[in-house]
Every structure is written in C-alpha cells, then in structure tokens.
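What follows is one structure encoded as structure tokens, with my remarks underneath.
Removed: one protein chain of the complex. Kept in place: all other protein chains.
Labels A, B and C are assigned to the chains in the order they are written; within every chain, residues are numbered from 1.
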Amino acid sequence: MISAMIKWMQRYEGWVGGGAAACLIVGLYLGLVASPPDYYQGEVVRIMYVHVPLAQTAMLAYSVLFGGSLWYLWKRDPVVDNMCHAAAGLSAFFTAGALITGSIWAKPTWNTWWTWDARLVSFAVMFLILAGYLMLRTFVDDPEREARYAAVLAIIGFADLPIVHFSVEWWRTLHQPLSISMRGVSMSGEILRPLIIMGIGFSAIFAYMLMVRTQMLYLRRLLIAKKGRLLSQAHLSTAGSGSPSGT
Amino acid sequence: MPFFRVIRWVAWKDLVSEIRSRETISSMFFFALIVILVFSFSFSMDQEAARELIAGIIWVAFAFTGIIGLGKSFAAELQNDCLEHLQISPAPKGAVYLGKLAANLLFMLVVEVILFPMFVIFFNLDVVEELPLLLLIFALATLGLSTVGTLFSAMTVHIRAREVMLPILLLPLAVPVMIAAVEATRGALNGLPLSLYGNWLQLLAVFDVVFTVLSFWAFEWIIDS
Amino acid sequence: MIAIRGLALGKSHGHYRVFQDLSFEVAAGECYALFGPNGAGKTTLLRVLATLYRPSNGRFEIMGHDGVAEKDVVRAALLLLAHGSYLYDELDAEENLRFALALRGLAPTDRQIKLVLDRTAIGAFADLKVRFYSAGMKKRLAIAKAMLIRPQVLLMDEPYTSLDEAGMRLMNQYIRDIVKEGAAVLMTTHDRLRSAEVAQRVGVLDKGRLSHITVDELASHAVF
Partner (left out) sequence: MTRLYLRWSALAVVAVVIAFLASRYFDRHLASFTPEDVVSRQPVAAVRVIGSVKAGTLTGDAAAGHARFDLAGAQDTLPVQYDGPPPDNLRELKTLVVIGRWDPASAVFLAHDIALVTNYGFVVGAYLVGFIPLAFFLFGMERRVTLLYREIKESRLYEPEKSDDVDPR
C-alpha cells in the first residue's frame, strides 16, 4: 500500500517540486518584501519565515521516519525501508538547517548564539539520534538486518524526544529562571501568511526530496542487488541445463 | 511459569559466568577508578566546588562504566554462537531480554555501590542521612540506562565498530536520565528537601517504565529476524 | 518430518541467491544426508530450516507447522547442532545442559543428566568449565544435550567433524536411536563412510539444485 503510494507520488513528483518552488518564491516575496518588520524583533523576525518551516519540516520528516519504521517492522517492505533511510537523511539535514538558522536568529534577539533552551536541546538531541541512525546504517553488513535495527532505533528515538524536551524544560527553569524565553509571537496575519506559505513550500519540497532520495537509495540497492544476482546466476546455473528454472 | 524461569536462568547464567571470570565488573571498576582520578586532577576542588560538581562527576563516571559493562553483555554471547542459540530457542525473547537486563542492572549497581564510598572519601561528602534516597536514585537511573543499553548492546553486537556505536546511540537517548540523575543526586547530596527534586525521581520512573516496555517489545526485532 | 516446498534463499533482500526452488521431504523416522561441495548452500539451508534466516521465497514445514508463521512451534520441535557449540565457556557441562533445557522449559533431573553425561563419556569432566573442553568434547556435550531434549526434528551441520572414532560411533548410535523413536534427521556432511551407516536417503546440493542418489551410489559419486 505504501509502495503504491510511493509509486503514485513518484509519478507526480514533478508537480510537487514545481509547486514547492512556486510556494517558496511567493513565500520569499511575502517574507522579505511584503510583510512589515515585527514591533519587538524588528527585521530579524524575517528569519522566522525560514527557520520555523525548516524546524517543522524536520519534525515532519522524523514523523515520516517513525511511521515508516513501524510499517517496515510490520510488513517488511524494502521500499519502505528505503523511504525511511531517505527520510532520516532529510530529517538530519533539515534539523541541522533549523539549528543553524535558529542560532542566527538567537544572536541579534537574545545576544547569544546558543542557549540551553528545551527546544534547542531537543533538536540537538534529535540531530544526534539521526546522525547515530545514519551511522548505524553504514555499519551493518546485512541489508535486512540493517533495516530492522534502523527501524527499532528510529522508534526508540522518537519516543525519547518528548521526554528530552520535558527534562530540559524542567532543568532550565531550575537554573536560569526564564531570563530569556520565547515571547509569544503575536500571530498577526502579516506574519502568519508568509509563515504558512513557506511551511507549505518546505513541506512540498520535502516530499519532492523524499521521492528523489528514496529513488536514489532504491536504485543504488537495485544496482548492488542485480550485480549480486548476476553473480548468483553464475553460481546457480549448471553448464548443461542453461539458466535455472523460475518459480 | 516458564517465562519467569527463563528470566531467572538467563540472569543466573550471566551472574555465574561473571562470578567465575570477574571480567566485566573488574574492568568496569578500574575504569571508573581512573575516571575519578582524572576528574579530581582536572578540577581543583574545594568543598564548595565539590558540592556543585560532584553529582555530575558521579554520573559521568557511572554512565561510562555502565557502557563498558553493557558492551560486554552481548559480546559475551558471541562466543560459541550463543546468541544464535538464544534466537532459535523457543524461549520467549522478552524473557531473555529481562534476564539480560536484570544481570546488567545488577552489575552496574554493584560497581556503583563499591564506587560511591570512594567518591565520599575522595571528595569529602556528607551522605549518612540521605543514603537510602541516594540508593533509590542510583537504582532508578541505572535502570534507565540499562533498559535502552541492553537493547542497544544486542543491536550493536553484530555491527562493525560496535565499541564506538554503543555510546553514540545510547548517550543522546539517555539525556533525560542523566539530567534527572544529576539533579536528584545533587539535591540529595546537598541535603535539600525531597519536594525540591522529587519530580526528577518521577521523571526517572516514567523513563524506566516507557523504555522497559518499548525495549521489551523491540528486543524481538533485534535478536530475531 | 520436514517438508520443503520451492524454498529459495536470496540473502540480503535478494542481493545474492544461495539456492532456489528446493523441494524435498524428510519423513519421520528417516535420516537424510545432504552432500555438496563447499559453498553450495548446505549450511545456509540448515540455518533457514532452523529459523535463523527468513527464506526469501517458498515455504517449509516442520511437523506440519509453517516455518515462518509458526516459528515458535517449530522452534520447540527442532534442534540444530551447528558448528558453534552454543555452550557458555564459564559454565560446566551440567550447568550448560540445565541452561539449554531451561530455555526450552525443561528441567532435567540429576539422574538424567548423569546418565547422558556417562553415555557420552564426559561424565568425568562434568565439573570442568567448558572453556577447557576440546572441540570433540564440546560435540559430545552437544549430543548429550540432544539426548535430553529428544527433538522431533534434528538438524545437524557436519556432525562428525572433530569427533574421534568412538565419538563418531556414539553419534551414529544416537542417530539410529532417535530415528527409531520416529524423529526426522537432516544432516550435512562430507563423510561418506559414516553417513552411509545411518542415512536412508542421500541428496547432493550443487549449484543451487538438489539431486537424489541412493546410498549405494554414494561411494562412487564424484561430485564432491
């Protein structure tokens, strides 16, 4: 079922990519030109229009990874495994992007590049988990085992993130009693509009990238598999009877 | 109940092996000693600084020694392909997991109980009245480390670079455990009222329950195809 | 009994196909010896049947239970004697036996354990850690384990290696006994003489295909 969905999405991936590009261009215009500067944050608020969608997309990608991992353990579909691998790579990429843009936003706003805020730490931990996930995948020799281990790791890590968030939040209130906290940003329409458009754009470009990357990993595996199977053709075929009969 | 018998036998097997070889506990113990030594050199500690830092030092030492023990836990099963045997034996995999978990927990706790007096002596701590509470904190946090740790030990045993991968996978996940353990230990050592750090104990308990259940469920996917 | 229908194994999501489309049966009360050159996939086949690997295609049944869907039932019915001895180095013979049986929910009595250790002639070393056992002694201990478990299906990977003359006789005696009791035995081996003593049927696995030969042909067959 997921395979069919992936196939269906791959057929229309061009539209998704084009739509994403259009959304991003409109979002850029809205965010950089059309929207006014924020009353408190000034022009720096425009960083939000790229930072928030990056963070949301990273979480979306991890959710896809989580769902795909559950699905893989249930159905053992290698294409879903490829999709999970792709989603993990993308999630790590977007997490890194969100962390860096967040850091750039924090410098003029909080006058510091990094602070041990719950959200920041959860994202850093998420990045580390994803990096561990990608490393794990390169260190397992047997692809079936690789997929299984990776799926378990993704699920365990996903369950961990809320607990990390809570623990850091408590820890922070203990040590630096809310000297700098995120002010509830007044979500006026002028701020909301570019945020939503950019959010849609980034989600769409994530979907597009997911398709491309799944395809890439699938092709790579196919190439290895086919080469391996040519080898096993040599192994299996006998000189007299030609190629082996199929099932 | 065959389920509980399997738990008992797996844990018993690990304990007997350990008592006879003393491989894991002694390596954990000496590693931790070295960690204590290095820390006491790298921070010039007076009484005041010690009170602030000691909880963190204790838990860094405990976490890394724990990782040594956890890494050896399933590496030992590779000898004579015993891990394969666990896979194809009809025993419930969850029971095998709980048995291994019990053994790992016990090893780590033994090492911690031996080490803690050394911290007390080296860093002049005053712990008499808080001892039961400290033991509870140690037990809860060590359980948290070893639930996921046992699972990841089984996971990393078959892969390349397993000694590196175990801490890389385990420590980010253990961030809540470390925070909670350090804060609770600090509170207990400084003699604060329990109400100030009681919620950390709750967090540890929640973490333990969530990850015992999850790892119990996931272990089957790790050890069996 | 073991029934194998169209079994194929492509290891690793189909990266490399070890064998394909195997079909044969081993009836209850029968000993089947599987020959074949190195790398033919004999051991892999045994490991698939022992539920260590998932087959990528086809199915097999052990005692009428599907080998993938009803793994737990299958595992309770069969025993694999593999290259690895499945013994813990720090435990002695008796403890190893008790542990292995406990995983199957069995609890042998002291008398039973003493009996099998004596029958396999390692009773004198029963208190010695397995770490100090030779490969042959480990194999004997594995026979002792099998005697206690009395599996309905016994899979053996090269049962004669590292056993001495008496050990091979012991092994064959054990195989004859268990076959008489109605177990199905599937072994891979290179030892034509020894296996000819106990095997009722012989197969040759080569290049992923299985051909049956009679026990009498075994001596003159030139594949391996």
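As a convention for this text, a contact is a pair of C-beta atoms (placed from the backbone, for glycine too) under 8 Å apart; a residue touches a chain by one contact, two chains touch by 3 or more.
On a predicted model such as this, the values are computed, not experimentally measured, just so you know.
Of the candidate positions A:Gly97, A:Gly132, A:Gly157 or A:Gly199, contact with the unshown chain belongs to A:Gly97.
Where subunit A meets the missing chain, the touching residues are 3, 21, 24-25, 28, 32-33, 37, 42-44, 46-47, 50-51, 54, 77-79, 93, 97, 100-101, 104-105, 107-108, 205, 208-209, 212-213, 215-216, 218-223, 225-227, 229-230, 233, 243-247.
As a working rule, only the chains that are shown with their structure count from here on.
Shared contacts of subunit A and subunit C, meaning chains that touch the two of them, come down to B. Ranked by how close its C-alpha mean sits to the mean of all protein C-alpha atoms, the top chain is B.
Greatest centre-to-centre distance from subunit C is found for A, with centres as Cα means. With centres defined as mean CA coordinates, subunit C is found 47 Å away from subunit A. Centre-to-centre, using mean CA coordinates, subunit A is 31 Å away from subunit B.
Measuring from the averaged C-alpha position of subunit B to that of subunit C gives a distance of 39 Å.
Annotation for subunit C: residues 54 touch two or more other chains.
For subunit A, the set of residues that touch two or more other chains comprises 144.
Listed in rising order, the residues of subunit A touching subunit B in the complex are 73, 121, 125, 128-129, 131-132, 135-136, 139-141, 144-145, 148-149, 151-153, 155-157, 159-160, 163-164, 166-168, 170-171, 174. Here subunit C touches subunit B in the complex through residues 50-54, 71-72, 75-76, 80, 82-91, 95, 98-100, 102-105, 129, 138, going by the rule given at the top.
Residues 148, 151, 155, 158-161, 165, 168-169, 172-173, 175-176, 179-180, 183, 199-200, 203, 206-207, 210-211, 214-215, 218, 221-222, 225 of subunit B touch subunit A in their complex.
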